[in-house]
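Remarks on the structure that follows.
Removed from the display is one protein chain of the complex; every other protein chain stays in position.
When the chains are written out, they are named A and B in that same order, and each has its own residue count from 1.
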Amino acid sequence: MKTKARNLEEPGIASLEVLGLKLVEIPRWNCCGAVYSLADDDLIHQVAPVRNLIRAKEQGQDKLATLCAFCFNTLKRANLLMRENAEKRNTLNSFMDEEIDYGGEVEVVHLLEVLRDEIGWEALAQKVKLPLRELKVAPYYGCTLLRPREVAIDSVENPTILREFLKALGASPVDFPESTRCCGSYQVISNPDDISEYARVILNSALKHGAEALVLTCPLCDYNLGQGQKELMKKHSEFKGMPLFYFTQLLALALGLDPQVCHFELNYGSPESLLREKNLLSQSESFQPIGG
Amino acid sequence: MSVTISPKRLRREFVRKVRELSGQNLQLCYQCGMCSGVCPAVSNMDLSPRRIIELARLGLEEEIANSKTVWICASCFACTVNCPRGFDLSKMMEAIRLLTLRKNIDYIRPEDISPQERCKLPQIAMVSGLRKFTG
Partner (left out) sequence: MSIKEENKNPAEIAAKLIPIYIMGKRYEVPEGLTIMKAMEYAGYKFIRGCGCRGGTCGACGTVYRKPGDYKLQVALACQKTVEPGMYMAQIPFFPANRAQYEFADLISAPEEVFKLYPELFRCVACNACTKACPQGIEVMDAIAALKQGNIAEAARLSFDCIQCGLCTSRCFGELAQYHMFQLARRIYGAKILPRAEHLAEIVGTINEGRYDQILEELKHVKEDELKKLYQEREAEPMAAGEDWKPKDTRYL
């Protein structure tokens, strides 16, 4: 988030402040491990996410808000483990003897939940200064916000949270069948060709349903769909590419914040020409899309 | 494909370990095929998820070991949330992967990822990939 996904974090924090909520970064946080360990006997891989929850508890906070969907999934599931499994909770607390004990006191939420539940779509819509002029955006959920069921922030089969988010911002949500299809995730390091294929399926479907852009919540989806696009454009000249936005960027834009905070230069898929076309970005702003 | 099912080929130890690591009751599956239907990676797999469960239940360790399926799985949980019997396939896939990784046999090596890729990949890709593919 501090390097490659600045375009997810910074507009998010800035937008929340405008909406009256200050996000405070927890000190001494460590990488949560990205994926939740799925083995029943494995406890060492729970240590990393639990440590972050302990950091939140140490700050006296009862809520931990995540911007990245990948981390949301891991942290929330680790939290559930600590709440529900007494034996593992005791073992983990005993192992991390240099930390205070943790029993699931902190609530893990994703920023979209905060927007929906603490701010509300109507209140959000009222704060919008630059409605997104019916920009046709396809909500792409990916996996981690909706699966498994115990962490889902919305209906697993028919999620609507991003649709409501986009409507509040004045955009035109374009539903498409592949919005919850996995982008391939970590397969990008071992089977990158498969990623191109997944990108093709997802992006083609969005295009067919009339989307002009996709809105994302996860930096890995962004990488996979972005990199996958480049491969596709090489192989299929008729594929013109699809701009990808983080939900926080659209939020910041709609709230009328300075586009600099969105760091569009880190985005794939040439978002600036689309934004200029829709008069959402003045002609003087110039951004070099990453990777050309 | 044809598979020979016989007590001679059944690996009970394998079945027991998969059950233990995943915490799942392999007997729940009634081979409806929903998992294969929703799996986004199934077109790249030689054996579909449905077949993997059947092989696992029968303890046919060799067939599973010769298949790429568990290494193509992206842990997206589509199978798990769609299974009508509540069977957590993602955990079963992880259990099968771990049985290899814990023998100190890695699926990839970090140095096999090109230096340019290592620079461009978001950190979560490296962290999650190395977690799933190295022991």
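For this structure, a couple of remarks:
Operating definition for what follows: a contact is a pair of C-beta atoms (placed from the backbone, for glycine too) under 8 Å apart; a residue touches a chain by one contact, two chains touch by 3 or more.
What you see is a predicted model; the values in this text were computed from it and never measured.
For the chain left out of this panel, the touching residue among A:M96, A:L130, A:M233 or A:L274 is A:M96. Among A:P11, A:G33, A:G142 or A:G184, only A:G33 touches the chain that is left out of the view.
Summary of contacts with the chain left out: across A:V18, A:V47 or A:A125, the touching residue is A:V47. Residues of chain B that touch the chain left out of the display are 110-111, 113, 115, 118-119, 123, 126-127, 130-131, 134. On the side of chain A, the interface with the absent chain consists of residues 1-3, 28-31, 33, 44-45, 47-48, 51, 96, 98, using the contact rule stated above.
The working rule: only the chains that are shown with their structure count from here on.
One simple way to say how far apart two chains are is to compare their mean CA positions; for chain A and chain B this gives 26 Å.
Residues 3-5, 31, 33-35, 37-42, 45, 68, 70-71, 143, 146-149, 156, 180-182, 184-191, 194, 197-198, 201, 219-220, 222-223, 227 of chain A are the ones that touch chain B when the two sit in their complex. Of all residues in chain B, those touching chain A in their complex are 20-23, 40-41, 43-44, 71-72, 74-78, 80-81, 88, 90-91, 94-95, 98, 107-108, 113, 117, 120-133.
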